[in-house]
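Only a single protein chain was left out; the remaining protein chains are all shown in position.
Entry: chain A
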Amino acid sequence: MTENKQSGESIVPDLHKKIKAAFKSFDYESNNNVDVREIGTIIYSLGCFPTQADLHDIIAEVEEDHTGCIPLDKFLPAMTKVLLEHKFPPIPEDLLLQAFEVLDKQKKGYLEPEELTKHMTEEGELFTQEEMEEMLTALADHKNNYVYYKDLISQLTIDPDL
């Protein structure tokens, strides 16, 4: 996030532009409203790693009472605050690696699909079946279906930063 080296005054308008751009991608009717179900994607894509609980809190703050819609004029200030305070910092790679190693009890260096599925769909902030399928398709090795997590972490986190 080297862009932050710019002077403090110019940060906020830039943040606003970033937030608006992300918001616009889901504003299908061009009326400055997005469906509440897309908010998670928007916030994640702006570089944050909120938990589901965090997301619920933000939604409660910005949702337009029971309409299922989130207006831009409420989202913008809330999200700007989140970004300025670095509220939901990214997960460092080594922590992620440790997490996988915890699950890999036998220290095999990989996880079998059933193992991973069990953890992801029965613990923590449960994955849906769809999410699980996509994860396995994306991460599992094509021949033996194992998830070699060490390689994956570096591969999948290389991403041009916002």
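Just so we're on the same page, a residue touches a chain if its C-beta (ideal position, glycine included) is under 8 Å from a C-beta of that chain, and two chains touch if they have at least 3 such contacts; residues count from 1.
What we mean here is this: contacts and distances are computed from a predicted model.
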**Study point:** Chain excluded from display, named as in UniProt, from "Serine/threonine-protein phosphatase with EF-hands", "Aspartate aminotransferase", "Vacuolar-sorting protein SNF8" or "Histidine-containing phosphotransfer protein"
**Key:** "Serine/threonine-protein phosphatase with EF-hands"
**Study point:** Missing-partner contacts on chain A, residue numbers
**Key:** 2-6, 10, 13-14, 17-18, 21-22, 24-26, 29-30, 40-45, 48-51, 90-91, 95-96, 98-100, 102-103, 105, 119-120, 123-127, 131, 134-135, 137-138, 142, 155-162
